[in-house]
Each structure stands twice: as C-alpha cells, then as structure tokens.
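Here the complex is missing a single protein chain, while all its other protein chains stay put.
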Amino acid sequence: MSNYLILSAILFGIGTFTVISRRNAIGILLGIELLLNAVNLNFIAFAFLRENSVGLVFVLFTIAVTVAEVALGLAIVILIFRLKKTIQADEVNLLKG
Amino acid sequence: MPEGTQIIFFITAALLLISALGVAFLKNLFHSVLALAAVLVLTAVLFLTLQAEFVAAVQILLYTGGVITLVVFAIMLTEKLIGTRLTQTNRKMAVAGSLSLALVLFLVYAIRQEKLLDFSKGFSFDATREIASGFLSEFVVPFEALSLLLLASLIGALVLAKEDENE
Partner (left out) sequence: MNLNAQLALWVFLLPTLAAIILGVVYPLRRSGKPAAYLSIFGVGLSTIFSIWNLILIKSTPVSVSIKYHWLPASSGALAYVGLWLDSISAVMLAVVSGVALAVQVYSLGYMSQESKPSLGRYYTYHSLFAASMLGLVLANNLLEVYLFWELVGVCSYLLIGFWYHKPEAARAAVKAFWVTRFGDMGLILGIILLWGQTGTFDYQEIFSLVKTSQIPLGFLSLVSVLMLLGAFGKSAQFPFHIWLPDAMEGPTPVSALIHAATMVAAGVYLVIRLFPLFESVPLALGVLTYVGSFTALLAASLATRQADIKRVLAYSTVSQLGFMMAALGVTAQVASYFHLFNHAFFKALLFLAAGSVIHSVGSNNLSEMGNLSKKMRITSAVFIAGGLALAGIWPFSGFFSKDEILVAVGRSGQVLPLLFLLLTTFLTAFYIFRAVFLVFYGPKKTEADPHESPRVMTSPMLILAALSLVTGWFSGDFEHLLYPGLEVETYPSALPWISLGLAIIGILTAWLFYQKQKRAPALLTRSLSPLSQAIDRKYWLDDLYGLMYSKILLGFSSLIGWIDRYLVDGVVNLSAWLTGQSGSKLRIAQTGKAQDYLIGVTVGLLVLIILGLGLR
C-alpha cells in the first residue's frame, strides 16, 4: 500500500517541478495533469484499502472537472497568445506590482 | 501482496516514472505530450490492479482520448501561429528542483510514519455497482452540477476562443 502512496508522492513532485520550471504555458498545463493524476492514484489506493466506493466516485468527478479545466485553460492560452503574441509564461506579467 | 501483482506494479511504476520525467524534461513539446499520454495509460493500468475498473476505463476514454487530443490541437494552433519550435528551458530549474525534491522527501517520510492497515483484501463487493447507485442517490446533486459545469465550460471555451467578428 505504501508503495502506491509513495509512487503518487513522487509523481506529485515531478508534477510540481514541471509546473514551476516549464516556460511554455501548455507545458505548465501538462504538469498540472501530472499533479491531478497523482492525486487520483492516491484516492483510488485509499478506496481500495478502506473498501469504500466514495473514493472512486470522487475520482470520477475529478476527472470530469479536469477535462473542463483543460479545455478552458487552453482557450485562455490561445487568447493570451493573441494578445501578447507569445506563450512564454515568463513574459506574461500583466499582474506585476 | 502476491508476487504477480507486485511485479506488475513495479514494472508499471517504473515506466510511469520514466514517462513522467519525460513530460518534465523533454524539450520538444510534442514529445512531452506523448509522454503524458503514456503516463495516463499507465495510470489506468494501475487503477486496474486496484480493482477500479470503471475508473480505469473512464481515464482512458476521457483523459487519454480527450485531453491529449485537446492539447495537441492547442500546440498545433499556437505553434503554427508563431512558426517556430518552442524552447522549453527555464532559469528556475534549481529552485523548482529543490522544492520538489523537498516536497517528495517530506511526503515519503510522512507516509513511512504511518502504520497502514492490511492491504490484501480489496473490494469484497462490486465497486462499479456501488458507484452507479451512489451517483443516483448520495451524489446525485454533484452529478447534475457536473453536467452543468461541463455545459458552462463548453460555452465558455467557445466564447473565449472565438475570433472577434469585427476583425
């Protein structure tokens, strides 16, 4: 059991790394996918341990919401791209100050 | 755990880690996306070992099928518009690396502290049936709300990505 958890922890760490270090906005979204995956794995492991189906339901919800989020995220990326002509995350600092 | 499952677990886990590292480090964005696809499929396999068949199926359908497709399209759109291959490196690698490492280490340490229950039993009932009945009884409201959410995001994405008519 703890193997599964450790695995998900490592995945989470790699996901964090991706999100912080990738310059491309779409790269960042990929990192977010990794994070979410790690979390789902965690949930399922615990659901298996406790013989509780609620964990599975939750994961389903998560997946569905993630899909929606990705769609919107990409739409925003495209918009920002139109605005700033770049999808380098470094250069999008409109919130500065 | 019985030997067979463990072997599957370790192989899958290893491949999973390699693919995840691929997502993080591959310079070509397309390659990263493919690595992500691998990650998602392998995760589905892991779900199978945990007797969450339905979830595994949904994972492959939605994630691997839907999300990857979306991302590929997005890359194609933006890359085409710029016309160049995009570079992926970032100056903050050191910080990110150390932070992530620290995070992982602490989490692992925390997990190790726990005395976990016996993991061998698994579901004694049909989990899928439980999910289905759950959706229509206990979780009916979130279920319906989810459909609303999907509708909203659909419309939202359309509106956001639409070209301005005046231009």
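We call the chains A and B, going by the order they appear; numbering starts again at 1 in every chain.
FYI, contacts are C-beta pairs under 8 Å (C-beta built on N, C-alpha and C of every residue); 3 or more make two chains touch, one makes a residue touch a chain.
The structure presented is a predicted model; accordingly, all values stated were derived computationally and were not measured.
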Would you mind spotting which of A:19, A:34, A:59 or A:78 touches the chain that isn't drawn? A:19
Which of B:7, B:61, B:76 or B:102 contacts the chain that the document leaves out: B:102
What is the set of chain A residues that contact the non-displayed chain in the whole complex? 16, 19-21, 28, 89-90, 92-97
Go through chain B and note every residue touching the omitted chain. 90, 92, 95-96, 99-100, 102-103, 106-107, 109-110, 113
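Convention: only the chains that are shown with their structure count from here on.
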Provide the C-alpha centroid distance between chain A and chain B, rounded to the nearest whole angstrom. 7
Would you pull the chain B residues touching chain A in the complex into a rising list? 9, 13, 16-17, 20-21, 23-24, 29, 32-33, 36, 39-40, 43, 46-47, 50-52, 54-55, 58-59, 62-63, 66-67, 70-71, 73-75, 77-78, 81-82, 86-90, 92-93, 95-97, 99-101, 103-104, 107-108, 111-112, 114, 116-117, 119, 121-125, 127, 130-131, 134-135, 139, 142, 146, 149-150, 152-154, 156-157, 160-161
Contact set on chain A toward chain B in their complex: 1-7, 9-18, 20-24, 26-27, 29-31, 33-34, 37, 40-41, 44-45, 47-51, 53-54, 56-57, 59-61, 63-72, 74-79, 81, 85-88, 90
